[in-house]
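Then we have chain A:
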Amino acid sequence: MSLDSKVPNGPLADKWTSHKMDSKLINPANKRKFKIIVVGSGLAGGSAAATLSELGYNVDCFCYQDSPRRAHSIAAQGGINAAKNYQNDGDSVHRLFYDTIKGGDFRSREGNVHRLAEVSTEIIDQCVAQGVPFAREYGGLLDNRSFGGAQVKRTFYARGQTGQQLLIGCYQALEKEIAKGGVTMHSRTEMLDLVVVDGQAKGIVVRNLVTGEISSHAADAVILATGGYGNVFYLSTNAMGCNVMASFRAHKRGAFMANPCYTQIHPTCIPVSGDYQSKLTLMSESLRNDGRIWVPNSKEDAAAIREGKKKASDISEDDRDYYLERKYPSFGNLCPRDIASRAAKECCDEGRGVAPTGLGVFLDFKDAIARDGEDAIRARYGNLFQMYEKISGENPYAQPMQIYPAVHYTMGGLWVDYNLMSNLPGLHVLGEANFSDHGANRLGASALMQGLADGYFVIPSTIAVYLANQKPGAVTTNHAEFKKVENEVKDRLKSLMEIKGSKSVDSFHRELGLLIWDKCGMARDREGLQEALRRIPEIRNEFWTNVRIPGSASGLNAELEKAGRVADFIDFAEVLCHDALNREESCGGHFRSEHQFTESDTEVQDGTTQTGEAKRHDDQFQYVAAWEHVEPGTPPILHKEELIFEDVKPSIRSYK
Partner candidate 1 sequence: MPLLNLTLKVWRQENANSEGRIETYEAKEIPTSASFLEMIDIVNERLIKDGQEPIHFDHDCREGICGMCSMTINGIPHSKERGITTCQLHMRKFSDGETIWIEPFRANAFPVVKDLVIDRSAFDRVIGAGGYISVRTGSAPDAHAIPIPKKDADAAFDAAACIGCGACVAACKNASAMLFVSAKASHLNHLPQGQVEKDQRVLGMVRQMDEEGFGNCTNQFECEAVCPKEISADHIAKLNRDYLVASARDATS
Partner candidate 2 sequence: MSASSCSLCAFVKSSIGRKIIVALTGLALVLFLAGHLTGNLLIYAGPDAFNEYAHFLHTFLHGMGVWIARIGLLVCLILHVWFTILLTKENKAARPKYAHDATVQAPKSSRMMIWSGLTILAFIVYHLLHFTIRIDSNLAKMGETSPWHMVIEGFQNPLVVIFYVIAMTLLCSHLSHGVASIFQTLGLRSKKTAGPIKFISKAYAGIVYLGFISIPLAVLLFGFGCEACK
């Protein structure tokens, strides 16, 4: 099957405008005849549902949480990028576009990324008008900061709670539309399957998590905005409920999963403290603006710190290795996430880690406090320092923080074209759930931008491209396919309940997560991935014969919910490892140990890059790997979408 990205022709900067002009419109009187299902109520889903309803469409919105306001977009801390150039520091749409393409290690689509940079400015306007309380300067204008490796100040922020404020803005718009009747909200409702009628996505089957009731919902188009799959690693910065079920169900029904191996590991998280640990907490990357990252020069000092015999302050300046500043003098502690994460792992692998588990490095504010005073640091990061103290019980003003990388964001996702429609007609995918804009690595403060761009500005116009050729209400839940899928869903729940084994769902999830973190985490190699692919079926077999789910399928049953999600994570993990195995190169969030620069490379000799850096193979892998599901246990089929760079020239991503 050929994958047509449907990126419009013409000059890069005109593509989006001309696409909107060339696309069909739906007449206002007809819009209300169309029903659209939106699964997920985070930044992408919530903004899409609210905006589509404002346009006149009938929207059914679903979320598993008790309220759309709790979607995990809320946890984003740092900020949102926009090419406003309010700081007059040389930013522009093209620069944001270029930074995003480069940050993504030249593995994203030019057309999509340029559109993202274009609409970024409108997002800020929209959010300010909604009352999002962005940080302001004394003159009353919006403040910006530099973030996540950007050389310009283009990040808008609301203290350390930007995601929350943006989501609440979007949630308010959604509640307004719900009150008006344009959106019907189904909270505490989980999508358990996609219904495909004659090759087109026409509805979903859901479970009411409170009553356990299974029901079908038909629509003219289905939008998935269900977030990423970071929880396949069990421990991640994602919320406990984040899962891949909706995406994976769609994948099983024919939608292609693209680039799942691109997973982002965030460098500044609080280290793991024990095996009971349920999640990892992110400390905003903004901390790297003032904090300096280091480990001791010697393994002996590191061991002494781990054993509590020495404190960070006992290590003299000469005995410290500020490794990011040493390796990347111009970017220093602000180098991109994947680089910072991998560097931390290397130090810990060398035995120089400082947390009790050996997996941790210092993030030190000593110099910043000496330079700017404790009050200034408190004003900038007070809430983050407080959060750290609450979790670790240590005072970060007195002792450096300990941090370690953790899974944070997943760039891969369901394959979509320029209209954000998957290869399954009618199925649209937004936000983190799709693969489209971040390539192999996402820049800081770009996730919020993409979620809102997709929901507020892209899908409201591109969905018409599909709907214009549809007869509204043509498929109803009376269609036999709905009955069939509903029965399959019920059978699956029944078989889960009937296993009555001896191990908890979480124990399987933990086992899977450890395996994937180990073999397909910050660094991967062929052997490890093959090992993972051998082990996953074993985990699956044991899961389906030995999982224990107490209670019943009628009514609230958290274990049953988790079981369905973990079952899909197990199957998904195979696609993830296949993709990672297939991609014989290193790029962005995918680092294959076999593919790194060594002394023998000319690029190292001429100083373009240095040893240990990711080595891409553009000649072989400048494509999107889109995987087609066959059946669990059978390797998925690879489809390629070649990436064509007309405007930028892929180069070695150097942050030296």
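Please note the rule applied: a contact is a pair of C-beta atoms (placed from the backbone, for glycine too) under 8 Å apart; a residue touches a chain by one contact, two chains touch by 3 or more; residues count from 1.
How were these candidates chosen? In short, all candidates are chains of the complex that A comes from, given by their letters.
Because the structure is predicted, anything quoted here is derived from the model rather than measured.
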Just give the number of the candidate touching chain A here, out of 1 or 2, all from the same complex.
-> 1
Spell out the residues on chain A that touch candidate 1 in their complex, using ranges where they run on.
-> 47, 50-51, 54, 65-70, 72, 74-75, 84, 86, 122, 124-131, 133-142, 158-159, 161, 163-165, 168, 171-173, 175-176, 178-179, 185, 187, 210, 237, 239-241, 273-274, 276-279, 281-282, 386-387, 390-391, 393, 456-457, 460, 502, 504, 506-507, 548, 550-551, 555-556, 558-559
